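Shown here: the complex without one of its protein chains, the others still in place.
Going by the order they are written in, the chains are A and B; count residues from 1 in each one.
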Amino acid sequence: MTILNIDWFFALEKLILIAVVITGALVIAMYSTYAERKVAAFIQDRRGPNRAGPFGLFQPLADGLKLFFKEEIIPSHSNKVLFVLGPSLAMLTAMMTSAVIPWGSKVELFGRSIDLQIADINIGILFVFGVVSLGVYGILIGAWSSNNKFSLLGGLRGASQIISYELAMGISLIALLMVTGTLSLKEMVEQQRHGHWNIIHQPLGFLIFLICAFAECNRTPFDLPEAENELNCGYHSEYSSMKLGFYLFAEYINMFISGAVMACLYFGGYDIPFVDESALAVNTAAILGAVALLVKVGLFIFLFMWVRWTIPRFRYDQLMRLGWKNLIPLSLLNMFVTGAWILWKSKSH
Amino acid sequence: MGITQILFWFLTALVLGSALMVIFSKNPVHSVLWLIVTFFCISGHYILLNAQFLAIVNVIVYAGAIMVLFLFVVMLMNLNAETEPQKNKWLKFAGAIAGSCLLLVLVAALKDTDAMRQEVLMKTGDIGLIHNLGMVLFRDYLLPFEISSVLFLSAMVGTVVIGKKGD
Partner (left out) sequence: MIHYFILQAGPVSSVSDTNNSFNYFPIAIQLIFAIAFVAIMMGVTHWLGPKRATEEKLENFESGIEIRGNARQPMAVKYFLVAILFVLFDVEVIFFYPYAVNFRELGWEGFMAVLMFVGFFLAGFYYIFKKGALNWED
């Protein structure tokens, strides 16, 4: 069926994939809140949520429903339109990043070969970057529109932090691009499937990228925008009901997506270590690959939580010093060393 | 009408509409947000031209970086109602004349250019892809590229000089 030059079955196929990916991301984000509380409990030798359902497994559902039934408060001095727009933008940007991540190779269903990636575009990783750079607006607009001094301070800090760490992140990524020579995430994963994982070529780059990912997600030790001892709750002080929920969910979705991006960039994406996928049937290989990717992402999410409950928060001047004075020069150095090394090696061949 | 033409006109309407909203919004923060929408639609146009790298650069640099700066500036201005500057009638008049002069110049300059008659972009449509763009930039336009770094240097120095004037 083709109308207006579009294959509508293709559109339907993509729509289903999008629905699956976004629902999956939301469910994982929901259960990350549960996991976070369980991990915190484990680290602090407590039990964590254990009342709602077996092992407290229904706790996230209860929390989500509670947010829906809470009173929606829009402060009388706030800018009403922007107040609603802030969390909407935060959620929107969090939901858009999943578009270019390859969740697996291909599955064959009803005689069609379906890519497990929503959009395989030639500038894949830059798309993620572009959307992440828009994440600032959710925080900044929400903070400003509340007309609350604490919120404003939190929002400003958050915005400055995110833009500062974006730079080091971009430069560390460039060193990786020199190794791969492509910006398409799918191609990067395919290269790693047939060769080594990029972590072997870029250990320092990965470390910088990881630190920046923590800062971009506003996770401890970089959770300055919501430093509760100084700023109440920072940029979302005035928020209630699902608008607050959107900010919190967006953080967990971002954590999930950044885990997925790091897995694709440095840890082979849907590549299963020590297994030759070509020996398996197409569908089995795709499903096992997706599971492998999710396991890697799960490990990253655990790392995010582990760090949160282990390392205390930075001071703001320390944060800025680390971002500008340490990470940027270090990532530039990494870039040039990588470049020189590759050029020298290709010449000696 | 094909899908591409429909998209083209849709995006064009959106660009013009949001650009007008930039001007007509009373609240400067709303203006900045409409400007971001405008940049997005322009990125859409770039994608229609298959200039994928430019599209994403437009999002990252204009929508993601420069607009953050604008938003910072607007948000941290004193926006309390009583400090709003009174608009001079003559200033508006002069602005309208200057704006229409610019429009006239742009129309006159673009009316007879070759670009209107060429189908250059139609033939391959690959010039805006990152690979080709990089080759052109680092082979043919290497000197302007280096000179731009001097521009950046002067911008940095200027920023610091103005920003640190107080202390």
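Just so it is clear, a residue touches a chain if its C-beta (ideal position, glycine included) is under 8 Å from a C-beta of that chain, and two chains touch if they have at least 3 such contacts.
Note that the structure is predicted; figures quoted are calculated from it, not measured.
Student: Considering the complete complex, which visible chains touch the unshown chain?
Tutor: Counted over the whole complex, the chain not pictured touches A, B.
Student: May I ask which residue of A:33, A:59, A:105 or A:151 touches the chain that does not appear here?
Tutor: A:151
Student: Given the contact definition stated above, which residue among A:28, A:95 or A:116 touches the chain not shown here?
Tutor: Going through A:28, A:95 or A:116 one by one, A:95 is the residue touching the chain not shown.
Student: So which bits of chain A touch the chain we can't see?
Tutor: The list for chain A reads 5-7, 9-11, 13-15, 17-19, 22, 67-78, 84, 88, 91-92, 95-96, 98-99, 112, 115, 118-122, 126-127, 144, 146-152, 156, 159-160, 163-164, 166-167, 170-171, 174-175, 177-178, 181-184, 186-187, 232, 237-238, 241-243, 245-246, 316-317, 320-321, 324-325, 328-329, 332, 335-336, 339-340, 342-343, 346.
Student: Hey, which chain B residues sit against the chain that's not shown?
Tutor: 3-5, 7-8, 47-50, 52-53, 57, 60-61, 64-66, 68-69, 72-73, 76-80, 116, 118-119, 121-122, 124-126, 129-131, 133-135, 137-139, 142, 145-146, 148-150, 152-153, 155-157, 159-160, 163-164, 166-167
Heads up, the rule we're going with is that only the chains that are shown with their structure count from here on.
Student: Using mean CA coordinates as chain centres, what's the gap between chain A and chain B in Å?
Tutor: Measuring from centre to centre gives 29 Å for this pair.
Student: With touch defined as at the start, can you tell me which chain A residues reach chain B in the complex?
Tutor: Answer in residue numbers: 4-6, 79, 81-82, 85, 121-123, 126-127, 129-130, 133-134, 136-137, 140-141, 144, 152, 156, 159, 163, 183.
Student: Could you please specify the touching residues of chain B with respect to chain A in the complex?
Tutor: Going through chain B, the ones touching chain A are 2-4, 6, 27, 29-30, 33, 36, 52-53, 56, 59-60, 63-65, 68, 71-72, 75, 129-130.
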